[in-house]
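With one protein chain held back, the other chains of the complex are shown just where they sit.
We call the chains A and B, going by the order they appear; numbering starts again at 1 in every chain.
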Amino acid sequence: MATAPKDFRFGNFVGSLVWLIFWIIVIVSLVGLPLIFIILFYIPLPYSNGEVITPYLFLSMIVDPTRTVPIIKFIIHTDFFRAAVFPGFAFAAMIAATTIFVERKFLAKMQLRTGPLYAGKIEGILQLIADGLKLISKEIIAPSGADKPIFWSTPVIFVATAAALTVLIPVAPGWVGADLDVGLLAIFAILGFFPLIALLFSWSSNSKYPFIGGLRALHQMIAFEIPFILSALSIVLLSGSLNLTDIVESQYSFWFFIIAPLSAFVFYISSLAELERVPFDLPEAESEIVAGWLTETSGMIYGLIQLGTYLKLYVLAALFVILFLGGWMGPQIFPQEIIPGYTGEKIYNATVVNGIFWFTLKTFGMIMLILLPRGINPRIRIDILLHTGWYKLIVLSFINMFIVLAMIYGGVITPGGLQ
Amino acid sequence: MTNEFSESLEKKLEETTKLGLEVVKEAAEDRLMKLSVGPQHPGSGHFRFTIKVDGDYIVYCDPDPGYVHRGEEKMCEYRNFIQNIPHLERPVIHDSTNITYSYSLAVEELLGIDVPRRGQFIRAIASELNRQVYTLYWLAIYGIFLGHSTMFMWPAGDRELFIDLLTALTGARVTHAFNIPGGVRNDIPDGFKEKCLEYVNYFEKRLKEYENIFYNNPLFRQRTENVGILTKDDAINLGVTGSVLRASGVAYDVRKVEPYDVYNEIDFKVQYMKTCDSFARAYVPFLDMRESCHIIRQLLDKMPESGEVRMKLQSNPKGVPGEAYKRVESGRGALSYYIVSDGSSRPYRVKISVGSFRNILALPHLLVGSRLGDMPSIYWALNYWPVEADR
Partner (left out) sequence: MSSSIIKKTSTATGFIKAIESGSKHLIMKRFTLRFPEQKLKFVGDGYQFDPKRGVGIAGSRGRHILFHEKCTGCQLCAITCEGIAEAIEMVKVNEKWKQNKKSIMPQIDYGKCVFCGLCVDACPFYALYMTDDFELSSFTKEHLIYTPAQLAVKPKYDGTVEVKIDERGASHG
């Protein structure tokens, strides 16, 4: 129940509003606009249809519906858009947000609870926004004796590293932020940064429990890095390429899951360990070491690390789909044109939309599979974890690799399909 | 301390040295990390123990109870026999019927009164229902200690069934204040018997699901099997009780050994296991829950249809000079009261002996030489309730 303060006068309120608007207008016109024009002077303006797009032209083109489509087309093909919005960060963040909500509801359903229920009319669908607002408004507490520069910068680095991964994921033919020839290697290289970040953060927070948690994270990620890469290697043998787009396209006739199920299993287990999810959440084991390397996180530091973790979850699920489940391949279910008979400039491309649809569907299925163990398993112990990583999973992935090699040398399959 | 016990301690020391550990010496302190578990730690409750770890191994453990000491025994000396009931159940509010059960038995012996037969049956029913409530709560915490969030929610949800029954029976959700010297406070309400049978039958089905998702889960078994071995001799020498004792292969249950009230008419088995590890300590309470369901059904069946439930006493009863000692099997083991009376309306001295405090003595014995990751599974399997131990 909001109540007005005692000395409240409506006139003062309106006066303060007018005052505020006055200053905004003054600052924008005297500082903001000149600044924009100074910056524009140095930026090479883009071309479209033989015209230089100045801000005035841009505005007039947006108002004119017949000229809007080329503008949009132009924008969505820039590298910035791809990295920041569509196959890149914003898309991944959207999926991450959905994942958090789905995870909470899914787990609640399994545990005979309701889950988020009150924020938003339908089943608490706005819970994430409420949580985000709460995290933003909370005070961030840095422990005394913490290494301040590292403590404040690691969460940002964590998210940035996770966001760097999202750029490498192709979601549809031609839709990838950075189409590297060594895409797979690049992903593994970036993933290798995470234990380092965890260790840095735990060391900088100057506390015992985070330190133990950080060491555990290091142990775990090193133990599972090798089976992780080995399991992906049999796919490289099958497709003959490290480029993720090529890997997807070589699965045109069949999914690699059929030939490399053991590798897929190893990859799945390793990605659970890489993500620190149950049953491999030792670095965050709350009953043993409080909250592991996240013990001293508070407010938006925690929020950023969670965001990074869920971005990572999306990337690893997407990678599984690309390597084993044929990426965006799927039957064409979207019509070739939405508006029949329209021959003008088109944004809609049936193949791309179809690819995005199948890719997202498969990725969500995979995310659900990664969420599932959280409901049914307790935490594993560190010696069993290391034993599993070093002895069992490596052997399994080698077995599958030899099977694949035998099939290739035996002439059953060639890189790129059945013979 | 017997010879065998010191031998087994020596064996344990040998094992730890075999693992490449150095027994704590002053010079070796530097390589050890001292960790404080509790009282502001998610894995301890209102209780603190300090451990020292060498790498991943615990080499030293020092339990430090007393954080929530309330002086229950002294408080008893300033209140009369009836007024003691509400504050005596505070140490274990989720097992409150059992902690007042043995008190009532002891006071009845002092006052020289008999409880009506129907009252005895209602007492036993309330006691068994409360045992389920306690054990489910314990199991829920055990689940979340091992990182199994589903095993936290299911028992916590199913516990509501028994709380619902107890609310109908006693009128309060957790602090029942139901047992009273002379019987129970009130008769069972209408329709209680049918409701109770329905819930118990449903609950037995749920127990199978617990087994599937928790006790038969390979990860759970890997974590608890052969962890924290407490041999039969050690268990007897350390004086542990309840499910911890039964998990070490000793079939000891106060309900069977010294049957009180109507328990000699009930046919039930004492559940025990011979594996002596954390898994056995986690599994024996589960078996007890299953056995409790049988007991509740028998009690409901054999209960007389009508009759008195409470002996009519004067409001301020005076005891005869003397002493009484009574014990019952609570959720955590033998729970006994020793009451001395000097003939006035207040007890002269009350001594409470609880299962929790006896079980915690085994903690240093089990923790030294085990891994840090085994700490929650060993600690909580001891069936320890910090508030009760501090009294």
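Keep in mind that, in the parts below, contacts are C-beta pairs under 8 Å (C-beta built on N, C-alpha and C of every residue); 3 or more make two chains touch, one makes a residue touch a chain.
Bear in mind that the values here come from a model prediction, so they are computed numbers and not experimental data.
Check A:L196, A:V352 or A:L372 against the missing chain and you find that the one touching it is A:L372.
Across B:V68, B:I113, B:A177 or B:V340, the single residue that touches the chain missing here is B:A177.
Touch with the chain that is not drawn comes from one residue among A:I71, A:A96 or A:M110, which is A:M110. One chain of the complex is left out; on chain A, the residues touching it are 106, 108-114, 117, 372, 375-377.
The set of chain B residues touching the chain not shown comprises 78-80, 82-83, 85-87, 150, 157-158, 160-161, 164, 167-172, 175, 177, 185-192, 198-199, 202, 209, 211-213, 215-218, 221, 249, 251, 256, 269-274, 283-284, 287, 308-313, 315.
Here is the rule we go by: only the chains that are shown with their structure count from here on.
Averaged C-alpha coordinates give centres for chain A and chain B that are 47 Å from one another.
Contact residues of chain A toward chain B in the complex are 107, 110-113, 208-209, 212, 278-279, 281-282, 285-290, 374-384. By the touch rule above, chain B contacts chain A in their complex via residues 33, 35, 41-43, 56, 143-154, 157, 213-214, 217, 219-220, 222-223, 371-376.
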